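Shown here: the complex without one of its protein chains, the others still in place.
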Amino acid sequence: MKRWVWSLFILALLSALPLVVETQFYLHIFILTFLYASFANSWNLIGGYAGQLSLGHAAFFGIGAYACAIGSVKFGISPFIGLAIGVIIAVLVSAAIGYPCFRLRGPFYTLSTIAFAEVVRLLTLYWRDLTEGAVGILIPFKPGVANLIFSGKVPYYYIGLAMMALSTFLCYHVERSRFGYYLVAVREDEDAAEACGIRSARYKLYAAMISAAIAAVCGVFYVQYMLFIDPEGVFNLNVSIQAALMTIIGGAGTWLGPVVGAALLIPLGEFLRGWLGGAARGLHMAFYGIVLIVVVMVIPQGIVVTVKNLLKTKATRKVEEERR
Amino acid sequence: MRRNVLEVKDLTRRFGGLVAVDGVSFQIAEGELMGLIGPNGAGKTTIFNLISGHLLPTSGSIRFLDMDITHLKPPAARCLAGIGRTFQIVKPFGGLTVWDNVTIGALARHPDMGEARERARQMLEFVGLWGYKEVAARSLTLPGRKRLEMARAMATEPKLLLLDEVMAGLTPTEISEVLPMIRRFAEEFNVAIIVVEHVMAAVMRLCEWIVVIHHGKKISEGTPKEVTKDPKVIEAYLGEEAFIA
Amino acid sequence: MISYTFIQVLISGVLLGGIYALISIGLTLIFGVIKVINFAHGEFLMLAMYFAYWMWHYWGVDPYASVIVLAALLFLIGAATQRGIIQPLLRSPASMQIFATVGLSVTLQNVALFLWKADYRTIQTAYQASKITIGELAIGYPRLVAFVGATAMTIIIFWFLKNTFTGRAIRAIAQDRMAAMLVGVNQKRMYMLAFGLGSACVGVAGGLLMPIYYVFPTVGTYFSLTAFVVVVLGGMGDIRGAWIGGIIIGLVEAISGFYVPALKEAVYFAIFILILLFRPSGILGLGRGFEEVAQE
Amino acid sequence: MISVKELDAGYGDIQVLRGVSLEINEGEIVSLVGANAAGKSTMVKALSGIIKPWRGQVLFDGVRVDTLEPHEIAELGIVQVPEGRRLFPQMSVLENLLLGAYTPRARRDYEKTLRDIFEMFPILKERQNQLAGSLSGGEQQMCAIGRGLMAKPKLLMLDEPSLGLAPILVAQVLNMVKAIREQGVTVLLVEQNVRQSLALADRGYVLENGRIVMEGPSAALLADDRLRQAYLGM
Partner (left out) sequence: MRIRLMSCLAICAMVVSLGFVGADSLAEAAETVKIGAIYPLSGNLARLGEESYRGAELARIERNAQGGVWGKQVEYVVADAPDTNAARSEAERLITRSNMKLLLGTYSSSLAYVATEVAERNRVPFFEFGAISDPITERGFKYTFRTCAPASGFGTIAVRVIAELAAPKMGMTPKDIKLAIVYEDSLYGTTCAKYAKAEAERVGMPVVANEPYSAKTNDLSPVILKLKAANPDAVIHTAYIADAILFSRQAKELDFDVKAYVGQGGGHSMLDWAKAIGDVSGFLNVDFPQFKINKAYTPGLDEFIKLYEDTYKEPPHSGHSLVNYFGAKVMFDAMEKAGSLDADKIREAAISLDVPEGQTCTGWGVKFDPKTGQNVRALPYGLMWTKDQEQVTIYPPEAAVAEIIVPMPTWRERGQ
């Protein structure tokens, strides 16, 4: 129960923050952190729990964002309906792509996801009439709840916070549910999972669909916040890499991992860009790369699990030592 | 009369030109313990894979509890039908705790998390791993992992349990601990158990009935006594009388 | 109807294919032996091209003359990557190897961006605009050199793998690691050699490409995705497959570029996905060691 | 020539060998027999350096070799013909044989060795350009043995050479083992086919569950009923 108390406490703390913090820039960083944490949560479902290493997740993010932007700018549809459409398209596409691609293993699955995201990017460039191609879509700044556009940061802050809290809660719940157990079982050993009565293909597909849905929601939030979207910005390989990066650094397959990863990397990245300015401009991405290599080689399980292990009660450690 | 659980008829499986399993038939009843033995590469594990659905047969049929499961896919469906198995090379879900491992098995019958965990607890107590419930499966010792696999398979509440070399690599003391446990599976849960095993002494002590496979064919079957006396079996294991010397 | 234009398109496609083959050979070699996909392969190409550029810029070395040095440099980089990053991760899950090389790729790209800025650097040589004309058809000299270079490299590497003790040892370790160790092959050294050799190929490619293209920090991404496509098409680990795959993708790109220019990349990525799904062993079906990794 | 002292070995944390000691003298054929999974192959792998012993020593001509890498052991002349042959299936017979002579010591006069081997196995000469994967089982075994001999072994370890062969071929292969010994190569023969291999060997060791349970001259072992028990459990 303590866990709940603490979660609520932190949530309350974060909720109270905008009352104290007046600098919009800080709120902006929090909003970005919430967004990326949610996006990383989405990646975590398929990449962390189900162990399917996708580097094409930007496609779903982009599909959500574009569906909403096209809907509101071209057809005057409310962004709420755009959101629904984006989620539905993302889910359908993820099912259509996931089903055949799950047969591929290791690097081949990863390659196929990269190729898939590229195809989506190229199609976006190609369907100019709908997407404005490389020009991108500008959303007119018309504040209002109906348009899901706000003039201040605070509404975005709370929506972002809710998005992160919900997706994290979802991951938390998944981790403790039959569904989550099944995903992890499939990741750890597919044959053994089947022998335990788990239809591995089906559960991977479910995970891909839920994950795509969350990614699409993140995309919608992104576009409503940025009010501008272009293929370079959302379908970039770096977008997919970042989602994976944060999850892996935080701890793939743990509900807290993506949040920790995002909370570390986003502010750090903003800080590095501001501070490294001048002499070391642009080095923050190189820094990300090095961190990734180091994490993979030194603490492949990520920060959360490593810290957890350090904190393990003596009793558990004793048992483990006895075992060895 | 005990009810027949599994009936295998003329089971055949080819890999390219190689006939790994060649027209094998046998059957097993509730609560029965059967040994499936044979020299290296005889095709025992292939037979297990055919029964558990990890492979599909080229010809022949498999009946399980009055149901034709010859082509039932995927393997998960067979588990849900009531066939549990372990793997020759143990496949625990390494990153998960012991309790979680068995819980995953139990979830097959108890969708409710609480029930599944309770069920898993019972199985862990049964195999004597309850004390290690929070330990990561991969840090268990080999005998521990073998027990874990059995507990996980039993947690799916099978009517038929396939044990693939659960005693290989264990010391005689460890084996003598495992034997009664397997016997209790059969007795207390009324499950039919087929054992593939290389530790002959253990198989002979454990099983009521032995089927001997050689080069994919069934060459003999009977009680342990009958089988060990069978010249065909001796030849399969020890080779023909020397004729070069 | 085969018009002159169409033939010219085909010629362009084959020449472009040569360039793709050039870059893909190293990738496929590394995969074939170590079963690791080097996601930083494109960045290695970028490094090679920068080296070629600096050598031309400071010492006036013709890029064609610098290929030997480039190959040696890249060999060292490749061997060091294998020793320092891949070897410690050999027993880790494939995902860890993927992320290590992805991390390397991100790092190299951004360090290059920092050190050398985003400027496009080109070199000027006397021959780079010259061409061979046959009737109305034109074949650019540098592209022809790249094509011939790719073909020669395919042949040389193929010969090396076939006819030398070391080459056979590399193939042996790719086919059966344990058996190769038993005949006395030093696994670690062969892995370093294979990674080095695969990277050396990209060094040669850098030298041969410099008269045609320009170098900038993200030039690798222009080629690496295509190289993945080529390698999968040709069959992972198959040197000849990489050559043929390169030519095919070159042709596909040229032809689709002529008819549906905006979608030409989409066309070959679609081919890529289809190949992965339906014929993962590649066109020649020689991509050994692939099925075990690729499919259930 | 080889002496193994109190060797423990296994995979991961699975212990297979428990305190095994054995001796092989120069020019002998020693047979290592035992039921499936008794630890025979593990023994051979430990000798080749494929797995590192946990405890104990392996001395080769008085020098410790258990700490060496597989390729260094191969260079010393301890050569294994692995279970299941493990040929390089995508390479020709000739390439497989040449790879046998990969170590510098063997490479020096590999052409002569190759001629000798072609003389010994004419069928390999005939098939030298065929892919090894396309050979029949018996031919593959000969190719594997040929590959082992190309390394100019001082000790040749044959792991289950008769596995999966028809009886007539088994006899042929085992006869070859005799011929190899006559060329001055010491042989460690690991076999399921107890009767035939013991008939061929000078001495034998019986492994059961990772321990040596019997040892002695072959004839004595063959006569002992405990041998059958070790295999069949009763």
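Chains: A, B, C and D, in written order; residue numbering restarts at 1 for each.
Basically, a contact is a pair of C-beta atoms (placed from the backbone, for glycine too) under 8 Å apart; a residue touches a chain by one contact, two chains touch by 3 or more.
Predicted model, so just to flag it, every value in this text is computed and none were measured.
Remark: the absent chain touches shown chains A, C in the intact complex. Only one of C:16, C:36, C:49 or C:271 touches the absent chain when the whole complex is considered: C:16. From the set A:88, A:123, A:138 or A:290, the residue in touch with the chain omitted from the display is A:138, counting the whole complex. Residue C:140 is the one among C:26, C:63, C:103 or C:140 that touches the chain missing from this view. Among A:175, A:190 or A:230, the one in contact with the hidden chain is A:230.
Residues of subunit C that touch the chain left out of the display are 5, 8-9, 12, 16, 19, 113-114, 117-122, 124, 126, 128-131, 138-140, 143, 212-214, 216-218, 221-223, 226, 250, 253-255, 257-258, 261-262, 264-265. Those residues of subunit A that touch the chain absent from the view are 2-3, 6-7, 10, 13, 23-26, 28-30, 32-33, 125, 128, 133-136, 138, 140-141, 151, 226-228, 230, 232-233, 256, 259-260, 263-264, 267-268, 270-271, 273-275, 277, 281-282, 304, 307-308, 311.
Going forward, only the chains that are shown with their structure count from here on.
When you average the Cα atoms of each chain and compare centres, the chain farthest from subunit D turns out to be A.
In terms of their C-alpha centroids, the spacing between subunit C and subunit D amounts to 42 Å.
Taking each chain's centre as the mean of its C-alpha atoms, subunit A lies 42 Å from subunit B.
Residue positions of subunit C touching 2 or more other chains: there are none.
Residue positions of subunit A with contacts to 2 or more other chains are absent.
The touch graph of the protein chains shown is a ring with every node of degree two. In this structure, the chains touch in the following pairs: A-B, A-C, B-D, C-D.
Residue ranges of subunit B in contact with subunit A, taken from their complex: 52-54, 74-77, 79-80, 84-85, 87, 91-96, 100, 103-105, 107-108, 111, 113, 116, 131-132, 134-136, 139-141, 144, 152-153, 156.
Contacts from subunit A toward subunit C in the complex involve residues 51, 53, 55, 100-101, 103-108, 110-112, 114-116, 118-119, 122-123, 125-126, 190, 237-238, 241, 244, 248, 280-283, 285-286, 288-293, 296-297, 300. Contact residues on subunit C toward subunit A in their complex (touch as defined above): 36-37, 85, 88-89, 92, 94-100, 102-111, 113-114, 221, 225, 228-229, 232, 262-263, 265-266, 269-270, 272-273, 276-277, 280, 293-296.
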